[in-house]
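To keep things clear, I will list the structure first and then write my remarks on it.
This part shows chain A:
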Amino acid sequence: MTAGFLAPILGGVIWTLALSAAALAVGMVLGALLCAMRVSGGAVLAALAAMLILIFRAVPPIVWLFLIYFGLGAGWLQIGAFEAAALGLGLITAANLAEIFRGALKAIHVGQWEAAQTLGLPQVSRLCDVIVPQMLRITLPSIVSYAIGLIKDTAIASTIGVPEIAFQASNVSQATFRGLESFAFAGLLYIGLSIPIAMASRRIDLRLRSKVAR
Partner candidate 1 sequence: MTGLLDFWNQSLPQLLTGFTLSLQVTGLSLALGIPLGLVLALTLQSASRWLRWPSLVMVEIGRGASILVLLQFVYFGLPSAGLTLSSFASAVAAFCWCTAAYTSEIIRAGLQSVHHGQSEAGEVLGLDPAEILRFVILPQGLPVCVPTLLGFSILMLQASSLAFVVALPELMSKAQLIGSNTFRYMPLFALTAILYAAVCIPATIVVGRLERRLSRHI
Partner candidate 2 sequence: MIEVSGLVKDFGAHRVLDGIDLSVQRGEVIAMIGPSGSGKSTCLRCLNLLEAPSAGLLRVGDVTIDASRPVTRRQRLGFRRPLGMVFQSFNLFPHMTVLRNVSLAQERVLKRSRREADEISRQLLDRVGLGAKADQHPSRCSGGQQQRIAIARALALDPEVMLFDEPTSALDPELGLEVLNVMQELAAGGMTMIVVTHEMHFAESVSDRVLIMADGRIIEQGPSAEVMRNPQTERAQRFLSAVMNR
């Protein structure tokens, strides 16, 4: 049994993870921004954010990637495939995370805001010490399950040449004519990657919960 020809696919794992992390980072920052705009109280800002969220989600990821990589790339803004993919997937992630954040803000009891206010905490510390930790706890399970979905979505970046798992599988398949094994292995890798993340999140979630219980 010589499964050695599959080895290059393993090499794609690091790119898959890096791209997922980058897209998640872009998504977190932009998502927090969009969420802040939505709850800012300004009607124009809120409407703008709602519209952006709607648009980011209404266009398939691959179209975003092509638009950014080939479209912007044709004379507007030259960026690498990895950056384009991180940005494209990040936009969609931002829209989804913004909604998750907003749901969490709603779930945090109004009393918490008021308590922070009556304690005379300044705005920033109010946000950082009282609200953000709670948001993290509430949103963590959703963020993780989103991240697991994101890992699979990064496969789309193979179409613009990011050398991640699906890209490598495609290469190996073309070079060896063993598409069956190549793509099956790639599929298993995606499944395999999501398992430890799900487990880790469960552990972190338990720890956060026990902290609250104490």
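Just so it is clear, a contact is a pair of C-beta atoms (placed from the backbone, for glycine too) under 8 Å apart; a residue touches a chain by one contact, two chains touch by 3 or more; residues count from 1.
Per the selection procedure, all candidates are chains of the complex that A comes from, given by their letters.
Bear in mind the structure is a predicted one, so any value in this text is a computation, not a measurement.
Note on this complex: chain A touches candidate 1; the remaining options among 1 or 2 do not touch it here. By the touch rule above, chain A contacts candidate 1 in their complex via residues 54-55, 57-64, 66-67, 70-76, 152-153, 155-156, 158-159, 165-166, 169-170, 173, 177-184, 186-188, 190-191, 194.
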